[in-house]
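The complex appears here without one of its protein chains, the remainder shown in place.
The block that comes next holds subunit A.
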Amino acid sequence: MTVLASKPEPGAAPPPVEVESRRAAAARKWVWTAIIIAVWVVLWRIFHGDATLTLGQRDHTPLHQDLTGFRDSVLASRDTNPFVSLTYSIGERLTSFADWLSRMISTKDFPRPYPQIGWLGVVAIATWIGYAVANLRIAVLVLVSFLAFGAFGYWEDSIDLLIVTMLAVLIAVLIGLPLAVYYGTGGKVGVGILTTLMDIAQTMPTFVYLGPIVLFFGIGTSAGVVCTLVYALPPIIRIAGHGLRRVSPTTIEATDSSGQTSWQRLTKVQLPMARATIVVGLNQTIMAALSMATLAAFVASPGLGKPVLRALQSNDVGGATVPGLLIVLMAIMLDRTTTAASLRAEKASRGGHDPKWRRIILAVTAVVALALVYVSRTYSWAAGYDNFLAQLKSSAGIDLTSLGRNTANLVDDVFNWISSTFDGITEAIKNIISYGLLNPLQDLLSESPWFVTGLAIVAMASLLGSIRGFVSAVVGCALLWYFDLWHDAMITLNMVLVATLLVMILALVFGVWMARSRTVDFILRPLLDAGQTIPPFVYLIPVLALFDATRFTAIIAATVYAAPVAIKLVADGISGVSATTLEASRSTGATTWQEITKVQLPMAKSSLVLATNQGLLYVLSMVVIGGMVGAGALGYDAVLGFARSEEWGKGAAAGITIVVLGVMIDRICRAAAADPNDQSSRLQLEWVKARARFQGSRSTV
């Protein structure tokens, strides 16, 4: 969440001979933790059910009423309030521009039965752009992707998603780059405020601001673009800003000595030198935008999210999988294209000129592309993809007309087989974890008096993170209490903890395995990439069918969602352990098990801590989706607030509570990891690097 580098603490470096005492300190910590938990359990037994601050599912407090009242007053004043009319006119302009684009390339431009440029023309232009900005391989990838959008029957939705995503990215770059410059070069206070704002934007569940955005910007494309923007803006600011800050001070000093203005310094030195990082930021912004644009289907924003959402409403596993995979394909296409484009641009900036033949090819293919545009405006088979498929069937005998539905049916069959075959097993797993772990832990967290749980959290945070942990926990718990959803927050916290535990088990097993075997790494990595880009709704449906509407469903969905990041972090951390250290341990005759537990894992400790932290935050971001499938608590409150206008205040409070939980956990983790007994500066650097790498690749809800 934060990439703000903290200053190394002078004097905190560990004295060399203190290994023994450090071990003793660790043991002391464990003893104290055990004591705290023991006291907590005793108090829980005594005061079970007292002062739990439980709020009925449809009850609200005056605070929630006030929030709802505020929303109502904005809604009532929307015709007269100048701010609302400003945002409305912005929204209208966004919508009409996106509509115009979509009538050009995706949907029928009524009364014309097709868009102005038919599918063939769009494919031709896109492929040409792929070649122009990158290379032939990218052009082929773009060509195949676009053909797949149509062949599976989702041409219009795919292009609409592309339009919404690109529009949001364009605005994100326009707003984000200046902010990134400030973030990379500005003063401490301003940067701190910006960081907090970005933290909130990325942790706040979308459902909470989806409602207000509709209020200010209207339904449809405009709301879609704006909520995508909120979520996609932080990565480019963070990562580009980080790149700017990293430009070496010696270079700046050297060029400053030649008497340049600060504008010259920025445009001639800092921006060019941070170019590669800025492109990474752009890339991450595109990925974030793509994942959020899918979710914007909840406010009727066009795109592939629409069929996915409809499939969720009708429990259609196959019907969700096909558009879900097309989203993954689009993500891969955009990711590879931007990466390749940045490489080409870098080469060009170093003075490598395009060879002559390439320019000739570009010119010739441009003509071909335009010719195809003309064809796509003239013939109906080149204008509507359906017509093309029908033509293909009648004249060439190739029947692709129901490729999408057939694929969906195949997925359905496979899935039905799985769910009927393993029905008993899944039920058993669900019950073992629910009754064995989930229920007791939830009882302890939520049925203790609130001040007991709160004190236990504060005590453990202080133990692990000393003074910074203490402050974070106190502020966090106070805010949780203030927003009147303590009981729900504890139930959510419980689910988050259990899911994170599962994530870390997976991360350790697969992370170690990947780090130790190149083959495993090679096979798993693409799967993990796909796991990070596929919209959560897609796998929510099968998980729901396997485990019913329960907290367990939510936990599994969250685990699937968070595991790829954690696995990658652990694998990268362990691969980073130096080969010489491993050699040394092997020469002492250590077994594989000893090598893993005594050398690799301890040496990769910072990565493990980071993986846990990121796992937690990813899991937290799935909480709201869990609320839609019977998991209840904060997620349900947020969904309810979006769905029913009289509950908006409670939903907003739930959203804020989720943010508070996320930020509190993050700060406690960081305080714990920055334990002065560890090499704190190295750890912080790792932290910053890894976060920058993963920032934005997550798609929150």
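Rule of thumb we're sticking to: contacts are C-beta pairs under 8 Å (C-beta built on N, C-alpha and C of every residue); 3 or more make two chains touch, one makes a residue touch a chain; residues count from 1.
FYI, contacts and distances are computed from a predicted model.
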Protein name, per the UniProt record, of whichever chain is missing from view ("acetyl-CoA C-acyltransferase", "ABC transporter substrate-binding protein", "2-oxoglutarate ferredoxin oxidoreductase subunit beta" or "Potassium-transporting ATPase KdpC subunit"): "ABC transporter substrate-binding protein"
Given that one chain is not shown, which residue among A:I175, A:V269 or A:A366 touches it? A:A366
Checked against the full complex, the residue among A:R377, A:K393 or A:K605 that touches the missing chain is A:R377
Absent-chain interface residues of subunit A come out as 56-59, 72, 75-76, 78-79, 88, 108, 110-114, 211, 214-215, 218-220, 297-300, 306, 309-310, 312-316, 356, 359-360, 362-363, 366-367, 370-371, 373-374, 377-380, 383, 430-431, 434-435, 438-439, 544-545, 548-552, 628-630, 632, 636, 639-640, 642-646
